[in-house]
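Read the structure below first, then the notes.
Note that one protein chain is taken out, while the other chains of the complex remain in position.
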Amino acid sequence: MALGNLDEIYRDDVILDHRRNPRNAARLKDADIAADGVNPFCGDEIHLQMRLDDGGRVAEVGFQGEGCSINQATGSMLSEAIKGLTLPQVEALSAKFHEMMQGPEPPDEMLTALGDLGSLSKVRDFPVRIKCALLAWSTLEDGVAAGRG
Amino acid sequence: MALGNLDEIYRDDVILDHRRNPRNAARLKDADIAADGVNPFCGDEIHLQMRLDDGGRVAEVGFQGEGCSINQATGSMLSEAIKGLTLPQVEALSAKFHEMMQGPEPPDEMLTALGDLGSLSKVRDFPVRIKCALLAWSTLEDGVAAGRG
Amino acid sequence: MYDVQKIRKDFPILSRKVYDKPLVYLDNAATTQKPRQVIQALVDYYEGYNANVHRGVHALSQEATERYEEARGKVARFIGAESPDEIIWTRNASESLNLVAYTWAQENIREGDEIVVTPYEHHSNLVPWQKVARDKGASLRILPMREEDNSLDMERVDEFITPRTKLLAVVHMSNGIGIINPVEELARRARAVGATVLIDATQSAPHLPVDVQGLDCDFLTLSGHKMLGPTGIGALYGRREILERMEPFLRGGEMVLEVWYDRATWNDLPMKFEAGTPNIADAIGFGAAIDYLEAVGMENVRDHEIALTAHALEAFKELEEEIDVFGPRDPERRGAIISFHSDIVHPHDLGTFLDRDGIAVRTGHHCTMPLMRELGVIATARASCYLYNTEEEIDALVDSVKRALRYFSDGAG
Partner (left out) sequence: MYDVQKIRKDFPILSRKVYDKPLVYLDNAATTQKPRQVIQALVDYYEGYNANVHRGVHALSQEATERYEEARGKVARFIGAESPDEIIWTRNASESLNLVAYTWAQENIREGDEIVVTPYEHHSNLVPWQKVARDKGASLRILPMREEDNSLDMERVDEFITPRTKLLAVVHMSNGIGIINPVEELARRARAVGATVLIDATQSAPHLPVDVQGLDCDFLTLSGHKMLGPTGIGALYGRREILERMEPFLRGGEMVLEVWYDRATWNDLPMKFEAGTPNIADAIGFGAAIDYLEAVGMENVRDHEIALTAHALEAFKELEEEIDVFGPRDPERRGAIISFHSDIVHPHDLGTFLDRDGIAVRTGHHCTMPLMRELGVIATARASCYLYNTEEEIDALVDSVKRALRYFSDGAG
């Protein structure tokens, strides 16, 4: 495993931007899907809300969290990335994200395709922190699964 | 620890005699005190009964057992040794026997004073077998304690 | 080619002497010896990366967590579980069984239900169900045994496994007499009446290939120390759907998600069943033991032990007059456990005699008192083999038993 330089995750412009200016931070009232997640090992929290439009696409998202940089930045990126997607597309994106974090070394095209989220691939070099980037996604999946009934 | 020769316990005349001709083997009816013991590690069993005379001395004893040579011989010797003793004397004898088996190397006078029971001191050289010689005595003690109320 | 001498070299204790005689270790059903690979795994852990798992951001904790979870994966693969999440670490097989008794059984067994066991059960697969039966007003049914060869009377199984059966809890290989029960068939019958199936593979998994899918069981138990692993680590396999529906057992750190003063929520599998700091080193050691067994190959272990059993049964035939050997004669139907009894000498006295020849066997009831009662004895002497035992060791045993019989029939007994 390569040894990541701290700057890779703490001085990355995209991550820093999401950390400082979290997107969709307002709590959504009247959400169609809401989910809360907690990392049992550190106590970090994620709260997600989604409103779907008539076509079943994510129209609005709310994300609030308490936690470390990675956790917060991921939540913010996620809240942007899922807008406009259908629930199956949300799940596919989550699978893609998991693959980027835990699968074999991701190719550049994959990172580019993932947009801002691609910047989180650098967390791979800090293996204990990978779970910080996954919490928002597993919370999202729980919400989608529960929302489906 | 000295390494005991098998003959010391298996060819000893006194032990052999008790093993072959167990004393007081008949089950006592109308016993004042009865106790049953089992060795949890091997399943060996001891059954003891005692009748006391008006002076509170052991008048009659019954001993039956299922078990190894040491267990059987000890039970037979015990059934003889406690006859005529008061209950406190029985307990004192039991303490003495425990001391012979588990205390510091017993002096010759002690062995002589214990009579037949003294021959069992050779079991000390077979440490795992010491508990085989103690089962009858702990059963006896349980019986006396229960008999006392 | 199975090279038993090469295997023996991996076990430091086997070159030890006892009373100046080479150690002949035939007490493997009680616990097995450990190859240097397992011992080294413990040393490597404590000297190199000892740390508490799961919750640390530092390098040691990360390393410990990875190796610890890797070991869980090895156990899962070894018994064919679908996922490492279905493996719960315990101290030993006894705790695995109690876990099921305190959780699944307390939640699911009801008045009038029946729990079916065999006469061969180790106390650890009997006494926990006695409590469940008493707590719930259920009852225990004991499958019948045939006198001839001490095997289960399969013709009468339908009288015992019935629609009232809620749980079948059966031992795969008997530690008492070595017999291998037809657990696939029993499991099939139990499933047909809707019962849950638990298999005590504590004694079988070390010696032959065991596969939870093939056995079609819901629970299965293992003890690391009986399969070349360290003491203090065992496992419970549970089918995921069942584990997910169960309440936790021990409560505390690690097994929770969130805790308030008055309530708590549970972590995911397998952590939900693992409270407090786990036995990290020994789990990793258990993993190393499985690596060792897989490198040798479980089929090869089994073949070696069948050959040893055949050799032993043949050798004991000579002593037919003086000695009863329990269980079937067919080495395919049993493990390499020779449990025997002689009226000439009490098993303990025999054990002491063998010990002085450097031969370690177990004497007693082997934690199977009800089975001993069925066999009409209080205790047996039991020689149990493993992958490192040799025919020469069996010969040494038989020779020593012969001399013991002479010694004790000369009047000492």
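By written order: A, B and C. Residues from 1 in each chain.
What we mean here is this: a contact is a pair of C-beta atoms (placed from the backbone, for glycine too) under 8 Å apart; a residue touches a chain by one contact, two chains touch by 3 or more.
Quick caveat, the model's predicted, so the values are computed rather than measured.
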Kindly state which of the options C:P128, C:G238 or C:P270 is in contact with the chain not pictured. C:P128
Looking beyond the chains shown, say which of C:A281, C:V296 or C:L313 touches the absent one. C:A281
Candidates C:K9, C:R251 or C:R329 - the one touching the absent chain: C:R251
Could you tell which one of C:V4, C:V18 or C:V193 touches the chain left off the display? C:V18
Which positions on chain B touch the chain that was left off? 38, 40-43, 127-129
Please output the residues of chain A touching the missing chain, sorted low to high. 3, 6, 10-11, 16, 19-20, 41-45, 66-71, 126, 128-129, 132
On chain C, what residues meet the omitted chain? 12-13, 16, 18-19, 23, 25, 27, 30-31, 33-34, 38-39, 42-43, 46-52, 55-61, 91-95, 97-98, 101-102, 122-128, 130-131, 140, 142, 223, 225, 230-234, 250-254, 256, 258-264, 275-282, 348, 351-352, 354-355, 359-364, 367, 369-370, 373
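Everything below uses one rule, namely that only the chains that are shown with their structure count from here on.
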Approximate Å spacing (C-alpha centroids) for the pair chain A, chain B: 76
Inter-chain centre distance, chain B versus chain C - centres from mean C-alpha coordinates, in Å: 37
Whole-Å distance, chain A centre to chain C centre, using C-alpha means? 45
